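See structure below.
Complex shown without one protein chain; remaining protein chains in place.
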Amino acid sequence: MIALAIGIAFGFCLERAGLGDSRKLSGQFYFTDFTVLKVMFSAIVTAALGAFWLARLGVLDLAGVYVPETYLLPQLAGGLLFGAGFVAAGLCPGTSCVAAASGRGDGLMVVLGMFAGVAVTGLAFAPLRHFYESTARGPLTFPQLLHVPYGVVVFAVVALALATFAAAERWERRA
Amino acid sequence: MSEALTSAPLPRERERVAEGRVRARAYSDPYLAGTALGLVLLASFALAGRGLGASGAFTTLAAKVTNSPDLHQSSWLLLEIAGVVIGGFASALLARRLRFTAVKASRATIAFGGGAVMGLGAVLARGCTSGLALTGGALLSVGSWLFMIAAFIGGYVLAPLLRRAWR
Partner (left out) sequence: MRRALAIVAATGGVLALLAGSPYPLDVQRLATAVAREDDHVTAVELAAWLRGRKPGLRIIDLRTPAEFNDFHLPRAENVAIDALPSTPFRSDETIVLVSAAGGHAAQGWVFLQALGHRNVYFLRGGVQEWTEALKQPAIGRYFGGARRRDGC
């Protein structure tokens, strides 16, 4: 199926980038290795530009692509927690699978930990439910929020990325 | 080093190891790998009408095991994560980076704990770096960017406390 093929390509790219290595990933948070930032932001820019232009040229039906829904508070809180767990584990859900697949023992531990965390959260869901469902905004995008054209936001993302990359390169050279 | 090589080298490799380390291919340039990843994401938009994901596969499995109706389920993501495992394995194999490494107990505990906290965060946020930061980021979703920025903040805030663990 397409899901499998895409997953294989996904995992391949992640491993190629070195994101299966927890030590490398954690370097992001100690300002020694900016690979995480470079890979993620490059991917975002590529896909955002690609999606915009393919849609603009009529090749892709952008409205038919599922946009993740916005839940302001849960995603803020979830993000903070996720980041904390990330710097401890040195791997995220996707890269932990890649790490485990490469034979790394700590990758497997992160996979197991994630599974445990998710399972426990599911079992203890009742007290979280109200918070979980709060501040829903639907598939809200920045063009809608700021009332600016889609292309303007795409430009802003590209500009931000290029500026960030320049800064990261300078920082790495200093380290 | 915090990781010890415990697997015995294969007969053919012993000679190479004697000369020096087995030459593994270097990692790809991050911008190039990121661009490739972006193209994979774009292909997913075009072919499947949706982006990537990872935590969703974990919630699907956990939901089946614990019978929680509240966890998000997606068979698409299960198949996709199976692909991620295959792809990661294949890449490591081809780059001669396939190594079965053991883990120190302290590192294992922190990795497990970090994974658990990420699990909670991912359930609350309805996604992780793959589904929100990458996919939602590329689709200009407000909540996804919020999640991504919060995650970086969370990581940078906790990092000083874990410095010793990463030494």
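When the chains are written out, they are named A and B in that same order, and each has its own residue count from 1.
Keep in mind that, in the parts below, a residue touches a chain if its C-beta (ideal position, glycine included) is under 8 Å from a C-beta of that chain, and two chains touch if they have at least 3 such contacts.
All values reported here derive from a predicted model rather than from experimental measurement.
Across the complete structure, the visible chains that the omitted chain touches are A, B.
Across B:32, B:46, B:79 or B:93, the single residue that touches the chain missing here is B:32. Between the chain not shown and the residues A:10, A:29 or A:52, the one that touches is A:52. Along chain A, the points of touch with the absent chain fall at residues 42, 45-46, 49, 51-53, 55-56, 58, 61-67, 69, 137-141, 144-145, 147, 149-152, 154-155, 157-159, 161-162, 165. By the touch criterion stated above, the residues of chain B touching the omitted chain are 29, 31-32, 35.
Here is the rule we use: only the chains that are shown with their structure count from here on.
The geometric centre of chain A is 10 Å away from that of chain B, both derived from CA atoms.
Chain A meets chain B in the complex at residues 1-18, 20, 22-24, 26, 28-30, 34-35, 38-48, 50-51, 54, 59-60, 64-72, 74-94, 96-106, 109-123, 125, 128-129, 131-132, 137, 139-143, 145, 150, 153-154, 157, 165. Those residues of chain B that touch chain A in the complex are listed here as 3, 27-28, 30-31, 33-52, 54-55, 57-59, 61-63, 65-66, 68, 70-71, 76-77, 79-92, 95, 97-103, 107-108, 110-159, 162-163, 165-166.
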